[in-house]
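We show some of the complex, not the whole, and keep each chain where it was.
By written order: A and B. Residues from 1 in each chain.
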Amino acid sequence: MPYVNIKITREGATAEQKARLIQGATQLLVDVLGKNPATTTVVIDEVDTDNWGIGGEAVSQRRKKGL
Amino acid sequence: MPYVNIKITREGATAEQKARLIQGATQLLVDVLGKNPATTTVVIDEVDTDNWGIGGEAVSQRRKKGL
């Protein structure tokens, strides 16, 4: 029954990587809390780098500076 | 004043269906709690099937298996 939402910047995560995030997050809830994987939901949001800020600055700007 | 967020997989919901979700969710808050529809917000997120997991597996994989 748990619900997990993972937000990452949209920078080329592959379907295979996203499948591993889904599998890993689901297994984590099973291992730590004994939750039922069949009703565990994982939603991944990929966010444009113009729309994600850290340190008061968009990631798109940080990438241009090599950060 | 309520805020409702509906997350579904991106699998072809039409504008008309989304309008019905917005209308129905707003009416539900009016009927059950007497909320003011004028300030009730509904946001629908459509999520790629690679990015939605259930049972530890992406929906895109499940669809290939006929689930």
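The rule is short, and it goes like this: a residue touches a chain if its C-beta (ideal position, glycine included) is under 8 Å from a C-beta of that chain, and two chains touch if they have at least 3 such contacts.
Predicted model only: the values in this text are computed from it and were never measured.
Engineer: Since every chain shares one sequence and 2 appear in place, tell me the total number of copies in the complex.
Structural biologist: Every protein chain is the same sequence, and there are 6 of them overall.
The rule we apply is simple: only the chains that are shown with their structure count from here on.
Engineer: Nearest whole angstrom, what separates the Cα centre of subunit A from the Cα centre of subunit B?
Structural biologist: Subunit A and subunit B have C-alpha centres separated by 20 Å.
Engineer: Spell out the residues on subunit B that touch subunit A in their complex, using ranges where they run on.
Structural biologist: Residues in contact with subunit A: 7, 47, 50-58, 60-61.
Engineer: Would you pull the subunit A residues touching subunit B in the complex into a rising list?
Structural biologist: 15, 18-19, 21-23, 25-27, 37-46
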